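Only one protein chain is missing; all other protein chains are in place.
Naming follows writing order (A, B and C), and every chain is counted from residue 1.
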């Protein structure tokens, strides 16, 4: 397997960023991590994952869709779309890598979302296998192997070197572009590291969680469950869970009047917000219970119903650590579980 | 780059007709003349005034009309108020067509049809009614039951009287909620009127109107012996993208904008009651 | 403590004084407690928890809960009683429908602070004479206890309960706190440094609105940011201006009413020190209009609903501090 020594990581990043934009998880001063555009001297974060997920790269929180110019009774439509430039996201975890295939199912379904598609085509996802999963991790529940992440190319660290493997042409192209820095390496120690990680994954506190009670065919049963009242009673109705979630993809389209034109933009929206379904003549989801239910039903029932049983959650654990009142999908799954 | 469905076309409003005190019908063509796009009866389009808002409206004209599209719009919120205030010649943005349509080429073909509408609920059905009138030989008897608050609130009253009632094989039954001077027709609510009319139960029903009317009419139809597989309706929820991605117009796993707006009642029965 | 609370709650449920209890419910891990309502003794026994991680302030829930049928028992920490009192003053809670038991606060821990040390896989945490001993998937880890304190507890302003029906444990005193230290530090920076500091902090904002929704002072039926006609983006930091605008207005709308409970910073998923904005207002009010502690009483006029004819002019801002 091709590898690069960890102390040559700077050289690697320099080489990648010389030809295209590179994003890596970097540490913030408060100890958390975020994706940043690579600049010389920047260090790869050792944190398990970033606070914000990697979905931003393909589905940014706000983006301009189209501009309008209004003159008298006339409207001019200005297509402001640009071809995206090539970029690399390095160090994506297995959970986030899977979230892209989930987002693909939404945005690349007919009619294709061209804004998403162009970024997806131009972005190379280089994943990094986990070595120190956290107590909040439960990706295994959704069939994700944290020691064998998806993505265009994957890499593994054995504590001394990083090993590379391509999963498709785009990944191969990426590895070819840095091949002068790589050398063939022995994977014995890597196998050992992976084995250790697998052992940890098995004894994670949430490893025993089951998805058996959920899926597209359980719609009415779960929708009408009496548990929702108790589960949602302390929900604040904020958007934290949806905004840190790598798979939440609901959006709003709004117009902004700049004073010299109209910008129509799209921004993330949250089904937890009270105005999400509000119409001129009323709102079908009036209480937080209904809005709370929508979010979890979508991930555990509606999404699988429309996507051959695939769930809309990747078990990254962000909502577990970030919800202000610590109510999350794991607690919902445990409460709704049919024994 | 291909055109993205979120980037709208321009439409020009060439005619505005005041139908009722709070409903206007707008005629829209492309700036080059002709229709902006083709559609099927029951499908919708997203109309917008940039800076004001965008909303989903059902296309009320029949696809058989090759010159223009029409939208009957009730003054209700921010966008519709703006639309009501505009003049002929105004450009708007339009994208579509969205959603499914009434199965005029399959399930409805050869059937006797019963249309039941209340208030502005006639708008989506008008497209089907005119489609059926223009392809008269493909369908059996047509019966229309239409009710509104008052005579003045009957949308397309002129067209109903002058064209629909004049057609052979079309029976039109109008009703208004309360007695009114100058009205010698039926008075009463739609659900009761339908029961009084006692339509034959081999008809296929297309129903649209306020939720409460739909609820009671459906119950009445069931009493008469209709089954849910015979009854179609069309829904409306808040929409932003209109292509099943923005995630707000769902009823259970179905998106009204993509999987709807036309549903058969047995399909709705399998979905959570959240509309 | 937890034992005593459960026992007293059970008594009050049994004798009909209250028909439900608001407190905290055990989660999956040692730290993820959820505010919850308990209706039976069994529920209390099974799930009620009060420990180092029950930092959440339950006062705001009482806005709705106190309008429901029957009386509710609320366990309030000293800082929570300030929030509750302020809500009473603003007629947002029905005081008579709440039975308040004051409980000693004691500093609370923040799991985020532990994780920030690079400690993952947290399974348990115990205070051992000033050292926090953390049991993890990767073995035992240790860190100084005070470094794991929730930001809001680092500079506790008071151990005194300003409202209660009964107490469990002893009442404490208002403390001399160092809570304005960081505000002062910023004030002494240059305008450019302050600008850079806040740009870095506020650019992290994802507009999840958690700070607003958790705030016991933010109880408007309809928030100004949720008014589509206001032209403010209520869920998108579409421009750096929007980020500034939201946080200035959020803090301004609670100026003079904010009790400095620290919930805004506690819930921020991006760890923005939002409480500094609120504290800046509190500090200004104290220095310009006389010391004022929101929630301390239910009768005094709030500083922004009040004036003196000889108040300082706005130009004072231009004359003092570092430019």
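The definition used in the following text is that contacts are C-beta pairs under 8 Å (C-beta built on N, C-alpha and C of every residue); 3 or more make two chains touch, one makes a residue touch a chain.
One rule holds for everything that comes next: contacts and distances are computed from a predicted model.
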item	value
Protein that the absent chain corresponds to, by UniProt name, given "Thiosulfate oxidation carrier complex protein SoxZ", "Urea ABC transporter substrate-binding protein", "Coenzyme F420-reducing hydrogenase delta subunit" or "NADH-quinone oxidoreductase subunit A"	"Coenzyme F420-reducing hydrogenase delta subunit"
Displayed chains contacted by the hidden chain, counting the whole assembly	A, C
Residue of C:129, C:192 or C:291 in touch with the missing chain, whole complex considered	C:192
Per the touch definition above, residue among A:263, A:298 or A:322 touching the missing chain	A:263
Chain not shown, touching residues in chain A	256, 258-260, 263
Where the missing chain touches chain C, by residue	183, 186-187, 191-199, 224, 230-232, 238-242, 244-245, 248-249, 251-252, 255, 277, 280-281, 284-285, 288-289, 303-309, 311-318, 321, 323
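Here is the rule we go by: only the chains that are shown with their structure count from here on.
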item	value
Any chain that touches chain C and chain A	none
Of all other chains, the one whose Cα centre sits farthest from chain A	B
CA centroid of chain B to CA centroid of chain C, Å	51
For chain A, residues contacting two or more additional chains	252, 257, 269
Multi-partner residues of chain C (at least 2 other chains)	228
Touching residues on chain A, where the partner in the complex is chain B	65-66, 68, 70, 73-75, 77, 79, 81, 83, 106-107, 109, 111-115, 118, 216, 219-220, 223-224, 249-253, 255, 257, 262, 264, 266, 269, 271, 276-281, 284-285, 290, 294, 297-298, 301-303, 305-306
Interfacial residue positions of chain C with respect to chain A in the complex	27-29, 31-37, 56, 61, 111-112, 115-118, 120-123, 136-138, 204, 206-210, 212-214, 226, 228, 231, 233-238, 266-267, 269-271
Of all residues in chain B, those that touch chain A in their complex	1-2, 4-10, 50-54, 76-78, 80, 87, 89-93, 237-238, 240-241, 243-250, 252-253, 270-272, 274-275
